[in-house]
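Missing here is one protein chain; the remaining ones are kept as they sit in the complex.
In this document, chain identifiers A and B correspond to the written order of the chains, with residue numbering beginning at 1 in each.
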Amino acid sequence: MRRIVVGKVAEIPVGGRKIIVPFRGRAGIGIFNVNGSFYALRNICPHKRGPLCTGEVAGRSTTSAPPSLTDGFVDYEREGEIIRCPWHAWQFDIATGQCLVDPDVRVKTYPIIVDGDDLIVDVDVSDFIAE
Amino acid sequence: MAQTPDKLQQIHIGKKGAAPIAAPGWTGKPADRVKLVDCDVHHNIHDPEQLLPYLPKFYQEHLLDQGLHLPGSGYANTPFRHTRPDIKDPALKERDFNFSLEFTQKELLDRWNINFALLTGPPVFLALAGLPDPDWAAALCTAFNDWTIEHWLDKDPRVVNAILVAPNDPALAVKEIHRLAHRKDTVAVMMPMQTPQLFGKRMYHPIWEACAEHDLPVVSHIGGLSPGSTPTPVGFPSYYMESRMTRPSVASAQAASLIVEGVFEKFPSFKVALIEVQQMWAVPLMWHMDTDWKAIGDQTPWLKRKPSEYFREHIRVGTQPMHEPPQTEQVYQMLEMLHADETLIFCTDFPHFDWNDPVTVLPKLDEHTHRRIFAENALDLLRITDDMIEAVVA
Partner (left out) sequence: MQAPDKLDQIYIGKKGSAPISAPGWTAKPADGVKLVDCDVHQIFREPEDLLPYLPKFYQEHLLDQGLHLPDPGYANMPYRRYRSDLKDPELKAREFNYSLEFTQKELLDRWNIDFALLTGPPPLYACAGLPDPDWAAALCTAFNDWTIEHWLEVDPRVVNAILVAPNDPALAVKEIHRLAPRVDTVAVLMPMLTPQLYGKRIYHPIWEACAEHDLPVVSHIVGDSPGSTPTPAGFPSYYTEYRMIRPSLASAQAASLIAEGVFELYPNLKFAFIEAQQMWAAPLMWHMDADWKALGDQTPWLKRLPSEYFREHIRVGSQPMHEPPQTEQVYQMLEMLHADETLVFCTDFPHWDWNDPVTVLPKLDEYTHRRIFAENALDLLRITDDMIEAVVA
């Protein structure tokens, strides 16, 4: 494990993100600010190895029943908490790395330490380089 | 080429139809439980006027003026005159085929040791789904159901019925279901597979609700009519063989519609069997829907599970006509892909030319899969009670 300063708190406002890719490297990690909390995900989708962290951050639709005159109004929830891979659109919970469309799938997450103005991540170097 | 009729008759002396031959996976032992359920046995009228006693005067006039008045639905499944020529009854001079219960008992139920036979009526009738007059469509269903009761039911405990309803006015279909649901031999509801709109559309939900209320599955048989629709997304094919290739498209579209529109979320006990449309279509449908649901499930948030889970719990597929892949091994692979021990139900399609007998339809299966396909999946699907089972295996 290696402790790496990945940026400054002020660099990533609420709803923002930063993707760290080593020189000539692949994959890397993405740092996200979701409602003031910071999260880090590996930038490889466990489905087809797409660059997950470059996907759209959004929420998801929800309803209790199939739509009808009296039922099933489609609502939208968790705005800003879910990322969708740009390849094939699988959704992941940014905070936990849990895939929302397959309970057996999870993307690797890394704890983030906020140390003053610094954002620090503990990474496994092989994940980080991932070549 | 053409054999003279009297020679054909000679053949049948001493041998009417084929007898079961011992084959892998099949035993001719006396039943100690239900071993064979046939979910597609066609019973038929031989003349439209047989329905007259079951029609009100108003529709008797209609039938006498217009005949059955069924719209043409493209090619019928009638090459070689529809029915197996080997079971033409030489005792009947005035027509080719013996339409009686007794003949079916002898040629199918007794000969092949069938414990339950689900009556599925004449496929040409299913074109009533395209009748512009919804009352005539409903009257035909009611008359046919009452004719079936008088001529086919209450006589043999092995014979159970899928009551015919028309999709044209769903309220009338609901009424017919309520009228006949109390009969024990009503074990399913027959719905044409080709309907004016897809099964998932809300206009049909009252029919599915009535089925669910009475614990009756829908058995949907190939045929029917969807006015204004084309058999393919590219218009009309030229030849009969091509039209047979469109069957998986109908089944696939109806299954996708039922699942995607949330019918099984609304009616969690409801089941649908799709009959005489081949089988393999269900595999890529499950795979493709699961993949797409993972990507674009946000567009149908009322689906709480993978589409294949709805399929495996709620949709059944008939075994006839069974695929004949080049390698036997591929039959086993297909059965595994289909989850056949959950989804497949045996069908003969008696008495049609392309029927499947229970002996040669599949290669030897392990006992569990054999039991599921040939009996238990159907017993779980149809509203067959324990005392009905006792009556046939006693």
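We take it that a residue touches a chain if its C-beta (ideal position, glycine included) is under 8 Å from a C-beta of that chain, and two chains touch if they have at least 3 such contacts.
The model shown is predicted, which means the values in this text are computed figures rather than measured ones.
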Original post:
Looking at B:59, B:281, B:350 or B:374, which makes contact with the chain not pictured?
Top reply: B:281
Original post:
Of B:66, B:197 or B:385, which one is in contact with the hidden chain?
Top reply: B:197
**OP:** Over the whole complex, note the residues of chain B touching the chain we left out.
**Re:** 79, 193-201, 226, 228-242, 244-246, 248-250, 252-254, 256-257, 260-261, 278-281, 283-285, 287-293, 295-296, 299-300, 308, 321, 323-326, 330, 333, 336-337, 353-354
**OP:** Spell out, residue by residue, where the missing chain touches chain A.
**Re:** 15-19, 21, 26-28, 44, 48-51, 53-58, 84, 86-89, 130-131
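Just so we're on the same page, only the chains that are shown with their structure count from here on.
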Subject >> Interchain centroid distance [CA atoms averaged], chain A/chain B, Å >> reply: 49
Original post:
Considering the complex alone, what residue numbers of chain B touch chain A?
Top reply: 202, 261-263, 265-266, 293-299, 301-302
Subject >> Residues of chain A that touch chain B when the two form their complex >> reply: 60-68, 72, 74, 88-91, 101-102
